[in-house]
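Heads up, one of the protein chains got dropped from this complex, but the rest are sitting where they should.
Labels run A and B following the written order; every chain starts at residue 1.
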Amino acid sequence: MQISAGDLSVMLNGTVEGDTAVLVNTVAKIEEGKAGALSFLANTKYEEYVYTTLSSVVLVNRTFIPAKKINATLIRVDDAYVSFTFILEKFSNPLAISEGIESNVFIDPTALLGADVYLGFASYVSKNASIGDHSKIYPQVFIGQQAKIGKNCIIYPGVKIYHDCIIGDNCIIHAGAVIGSDGFGFAPLPDRSYKKIPQTGNVIVENNVEIGANTTIDRATMGSTIIRNGTKIDNLVQIAHNTDIGEHCILAGQVGIAGSTKLGKYSVLGGQVAISGHLVIAEGSQFGGQSGALASITEPNKKWFGSPAIELRNSLKMITVQRRLPELLSRIEALEKELLTIKKQ
Amino acid sequence: MQISAGDLSVMLNGTVEGDTAVLVNTVAKIEEGKAGALSFLANTKYEEYVYTTLSSVVLVNRTFIPAKKINATLIRVDDAYVSFTFILEKFSNPLAISEGIESNVFIDPTALLGADVYLGFASYVSKNASIGDHSKIYPQVFIGQQAKIGKNCIIYPGVKIYHDCIIGDNCIIHAGAVIGSDGFGFAPLPDRSYKKIPQTGNVIVENNVEIGANTTIDRATMGSTIIRNGTKIDNLVQIAHNTDIGEHCILAGQVGIAGSTKLGKYSVLGGQVAISGHLVIAEGSQFGGQSGALASITEPNKKWFGSPAIELRNSLKMITVQRRLPELLSRIEALEKELLTIKKQ
Partner (left out) sequence: MQISAGDLSVMLNGTVEGDTAVLVNTVAKIEEGKAGALSFLANTKYEEYVYTTLSSVVLVNRTFIPAKKINATLIRVDDAYVSFTFILEKFSNPLAISEGIESNVFIDPTALLGADVYLGFASYVSKNASIGDHSKIYPQVFIGQQAKIGKNCIIYPGVKIYHDCIIGDNCIIHAGAVIGSDGFGFAPLPDRSYKKIPQTGNVIVENNVEIGANTTIDRATMGSTIIRNGTKIDNLVQIAHNTDIGEHCILAGQVGIAGSTKLGKYSVLGGQVAISGHLVIAEGSQFGGQSGALASITEPNKKWFGSPAIELRNSLKMITVQRRLPELLSRIEALEKELLTIKKQ
């Protein structure tokens, strides 16, 4: 594919600064630019590269004000990152299409497969399970009894979906993810051993959800563990039983959410964040990486940090002083000494 | 299934307060109660709901003293949580039974399968491996050479058990868990590359152990990594080589135990807890979520918190003062100023 800056600009509803005739035939990160490549600048951390990039064309936000001369042709758009993703799709190498029912699959006679389903080799579809139209189930996937997969889903190799779980439409589940394993519930017995609590509920994943590789989402003890519409979950995330993850949340890698917690919509959790069980987290809450929430949060749209987490701005102030603790100790000791001298006088 | 409060009470050795004739036909969480449902109250966090629940019957502990009027019929029992789990099993929808040897399995001629074993589609049983009576091996499981699975086990889809590993009786292993991968051992060489240390040991999982989805337990360098009787391990937990996890421990999601550490029996580890290598942790130790143990613990039955972990009660005091650090700095500065004024006089 080859396209001019001018044609790109029309496609993206942008405005060109520079050579409208210059051609691009590939995409590149701005710091790894080369002639003929299209790059973008969205994160200001990377601004320095826009002045030196070898890329022929760079997408920038309309609001961007250059501090120096730029050699590349600029295309100004409303959101350089979003525009770039549209282009990225056009330049990506298409894969051979996987379709139809491959050999060596297990499909229970009671299972229902929609139109145009791809079912990969060595996959297993249990009794009364169903798969919606146009969904792609890669090899080595397990779909349990009565489980339902919606339409237009992509289920990557080796995903395991336990019985009774429900996956909505347009969901993507990456390799190795496990949906519907038993919640971690045990009642202590008088002899100090534990009795397993049966986990009789399920997992409901609504529409437009993406779930990362090797992430685990446990079924509810009763009722449902719910992942609501549009939420995106990264790799190796642990979602415990009976949690309710609101719409359009972002959960980065290795996050852990303990049982029965409700996470408000539009929340954003950095990597390795942990939320304790039985909490209610207000919508729009943001947690920095490795933070840990031990208490419910009632005020929405706040930023939190630390373990245990407090408000980010207070946390940063605290951390600054914390690093001076050895010095503060010395100053306290000096004060005590001086005061002693004064008292002796 | 439909049963009266009176019949339930007899079954649970309880006492009824209210209408012994009221019928229940389902179970529900107390905060999501409805007519005809049975709920329970064990965690006092949920006490408020007992006064407003729409459930017809609520199981409570004998010691529970209501603060207000309750509409539901109560059944008092010794342990409401444990009693509820017995009922839960009765009300859960039974799945179609998986049994026999499904198609497309690999069973080495030297492998031994006990009576009444279920072996799912696309599973693989290696040379000299064995599976005990009544065990259920779901699809896509791998069982390595000389590995032994005990009786009455449930091995969910996609579990991988490496060679020589031993799983006891009545164990449950959830989807995607890996038992017996190589311990992480490398010797640094003079050229700063690393030489792999062969991991020639195995993993021994004793009886009545439950292992969560995508959890990993590494084989020992020599000897055995051991998970002792009755221990329950949640999802995405990492157990390194040569560790020894005592009986009846609870390891919540994303816990990590480094190599050669011995964890005393009855220990309870919250989510994302990390224990360093080569430590000995006294029995009954409890760690709050995200805590990290850097040193051995000799005194049993203590609570620990923080990273690095200290005793919980000291940790909580420390955290309280820590949050006031910016204020403490100001007070130190004020003291210094005042002292200077005094000295000038």
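Operating definition for what follows: contacts are C-beta pairs under 8 Å (C-beta built on N, C-alpha and C of every residue); 3 or more make two chains touch, one makes a residue touch a chain.
Nothing here was measured: the structure is a model prediction, and the numbers come from that model.
Novice: Among A:D19, A:E102, A:D116 or A:D133, which residue is in contact with the omitted chain in the full complex?
Specialist: A:E102
Novice: Per the definition of touch given earlier, which of B:S4, B:N104, B:N207 or B:N229 contacts the omitted chain?
Specialist: Residue touching the chain left out of view: B:N104.
Novice: With respect to the chain omitted from the figure, which of A:M11, A:L54, A:L112 or A:A175 is a touching residue?
Specialist: In the full complex, the listed residue that touches the missing chain is A:A175.
Novice: Spell out the interface residues on subunit A facing the chain that's missing from view.
Specialist: That gives, for subunit A, the contact residues 27-29, 32, 43, 45, 79, 81-82, 85, 88-89, 91-93, 95-96, 102-104, 120-122, 138-140, 156-158, 172, 174-176, 208, 210, 212-214, 230, 232, 234-236, 248, 250, 252-254, 266, 271-272, 289-290, 307, 319, 322-323, 325-326, 328-329, 332, 335-336, 339, 342-343.
Novice: Hey, which subunit B residues sit against the chain that's not shown?
Specialist: Touching the chain left out of view, subunit B contributes residues 104, 106, 122, 124, 127, 140, 142, 145, 158, 160, 162-164, 176, 178, 181-182, 184, 186-187, 189, 192-198, 200, 214, 216, 218, 221-223, 236, 238, 240, 242, 254, 256, 258, 272, 274, 276, 278, 290, 292, 294, 307-308, 310, 314, 317-318, 320-322, 324-325, 328, 331-332, 335, 338-339, 342.
As a working rule, only the chains that are shown with their structure count from here on.
Novice: Quick one: subunit A and subunit B, Cα centre-to-centre, how many Å?
Specialist: Measuring from centre to centre gives 25 Å for this pair.
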